[in-house]
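A protein chain is absent from this complex, but the other protein chains hold their places.
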Amino acid sequence: MEKLNPYLRPHPDPLPRGEGVRTSDKSLALALIAPTLTVLLALSIYPLIYSIKISFQSQSGAPTLQNFTRLITDQFFFSALAHTFIYAAIALTVEFLIGLALAVLLNEQMRGRSAFRSLLLVPMMLPAVVVGVVWRLMLNSNFGAVNGTLKGWGVNPEALTWTASPKLAMASVIIADVWQWTPFMFLILLAGLQAIPQEPYEAALVDGSSAWQTFRHVTLPLLKPAILIALLLRSMDLLRVFDHIFIITEGGPGFATETLSLYIYRTAFRFSNFGYAAAMSFVLLLITNLISVGYIRLLQTREAT
Amino acid sequence: MRPGGFAKYFILTVASLAALAPVYWLITISFKHEVDQFAVPPKWFSFSPTLEHYADAFLARSFGQYLLNSLVVAVASTICALIIGSLAAYSLARFRLPRNLDRHLALWILSTRMFPAIVTAVPLFLIMRDLRLVNTRLSLVIVYTGFNLPFVVWMMRGFFAEVPRDLEEAALVDGDSRMGALRRVVLPLVAPGLAATAVFCLIVSWNEFLFALVLTQTDTAMTLPVGIAGRVTQYGIKWGAMSAAAVVAMIPILAFAMAVQKYLVRGLSLGAVKG
Partner (left out) sequence: MGILLQNITKRYAVSVVDDLSLEINDGEFVVLLGPSGCGKTTTLRMIAGLEQPSSGEILIDGQRVNDLPPQKRDVAMVFQSYALYPHMTVAENIAYPLRVRKLAPTEIQTQVNQTAAMLEIESLLSRRPRELSGGERQRVALARAIVRHPKAFLMDEPLSNLDAKLRLQMRGELKRLQRQLGTTTVYVTHDQAEAMTLGHRVAVMNKGQLQQFAVPLEIYRRPANRFVAEFVGSPSMNFIDGRIDPEMRCFTADGLRLPLDIGTTQSGASNADQQPGRLRSSFEEITLGLRPENIEVSNAQQTGMIPGTVYVTELMGSETFVFLDLASQRLIARAASDFRAEPGATVWVRLDLRESHFFDQVTGDRLSLPPSITTPQPN
């Protein structure tokens, strides 16, 4: 009978820190990484540099700063920014709340848990285009399932023109996003909940705290890392959203749902103004970077405490 | 069952239905005669199915071509990403480079995934135009390989690290070269991980929209998502054909995703727990 897993090394593995590694191994190591680095440099870094270059050029190729100065006065740009933030904020909040509720619900042992989990995963896996098609169908004011069902319940949905209405269009695309990505929130938060040990709960019980108090003072603080991760990942995706809005409203009606990605796309590929598009993409890049850095800061301070 | 337990099941059932109903609706549209499609109140179950839309989309219209393009591009880019990325992942998992270079590289590789797609799509279009590669499947294969590489490196690195060092050292002492040991000893052991990573890459490549939209213009290179989008943005939409195409776009993905959902959940859980 063996005491130890035979594949476990009981002695600490003295990993050579560079010295003591044979030079032939070192060159092999670099040779194996080289193709990846090359491809990534070519497909990520080089385009960025290219982008920087054209952002400082006018459409005729002359050097200029106008692409950046134009940002300050461009109404569409500000609308796009506003739309992006509104979209992101609302979608994030709704997905978070629903996801958290579902995670709390599913956090106990129950039969068929993995079956439910599989079903809830379905929206996440779909191509964004299909999600767009699905919701464009569902929200069609004439024969879509939503309005049709409302009519069947006796509610008159005349006013609910969803994608055709400037006010409701934003709601439409948000609904689609929430439908697709709440499971994602749910999964991460569930995993975070399940990683919390039992003892704090038991201590709170003994101390006499109510369900809500326990949730607020025990669960939430211990869940912070998972929450931050979930929010971070979703925020990054929400800020650059493009695909399903393109399908459902194409940024319309008018430009009511045009987010920054969509405006950049329109600028580059409808107006062929690549320089201006490049300048705007840097703004987008800057925003996403700042936000992710902010989240990571938050994560690190959490760990330090 | 406690009353609380019942409420739980009820809510979960409602949530599951909410998740699945729209998908079901899409599937029914693809199988309904046009008359039924526009019926009010909507017919969820009582209709007689037809395959005319599928025939229309894939035989009469070009969705068959789009499907083929999607397949070719997804498979090719996955294979490329797997080969290139696994080699790098192996190197990062096994070799320690001086001054923690390997750790910095790993982080940098991962960070390239964080760019919003549109940021690189605009210049890539121009670059591909200069290279006369616009509207070719090759351009998509190249871009998707770059897309998938960070992910492959990240996932495979973890799988390689799980193989005990002892096994490779034994192989070396037994007389094998590093690459031989990799091939004969390590690869068979990471095969499941390789398969899961491959499936992820296939899913991502298949679903991808923005780059395909930007880089393709005609049927020769357009992928399924772009084909669907093209139909949708016109007026007089043929919902039947379009939903048939959407269903076909969706089914293989769901099948694959269910196969690897265990890994997906594990990946998400790890992210949540390790922070």
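Worth pointing out:
Just so it is clear, A and B label the chains in written order, and each chain counts residues from 1 on its own.
Simple rule for what comes next: contacts are C-beta pairs under 8 Å (C-beta built on N, C-alpha and C of every residue); 3 or more make two chains touch, one makes a residue touch a chain.
Here the structure is a predicted model, which means the values were calculated and not measured.
Of B:164, B:230 or B:252, it is B:164 that touches the chain left out of the display. Of B:20, B:39 or B:172, it is B:172 that touches the chain left out of the display. Although one chain is not displayed, chain B still touches it through residues 164, 166-167, 169-177, 180, 184-185, 188-189.
The rule is simple: only the chains that are shown with their structure count from here on.
Averaged Cα coordinates give chain A a centre that lies 16 Å from the centre of chain B. Residue ranges of chain A in contact with chain B, taken from their complex: 7, 9, 13, 15-19, 21, 25-26, 28-30, 32-33, 35-37, 39-40, 42-48, 50-51, 54, 102, 105-106, 108, 110, 116-123, 125-130, 132-138, 142-145, 148-149, 151-152, 179, 183-184, 187-189, 191-192, 194-195, 225-226, 228-230, 233, 236, 239-240, 242-243, 246-247, 250, 261, 264-265, 268-269, 274, 277-278, 281-282, 284-285, 288-289, 292, 299, 302-303.
For chain B in complex with chain A, the residues that touch the partner chain are 5, 8-9, 11-12, 15-16, 18-23, 25-26, 29, 37-42, 84-85, 87-88, 90-92, 94-99, 102, 105, 109, 112, 114-127, 142-143, 145-147, 149-150, 153, 164-166, 178, 203, 206-207, 209-210, 213-214, 224-225, 228-229, 232-233, 239, 242-243, 246, 249-250, 253-254, 257-258, 261, 264-265, 268-269, 271-273, 275.
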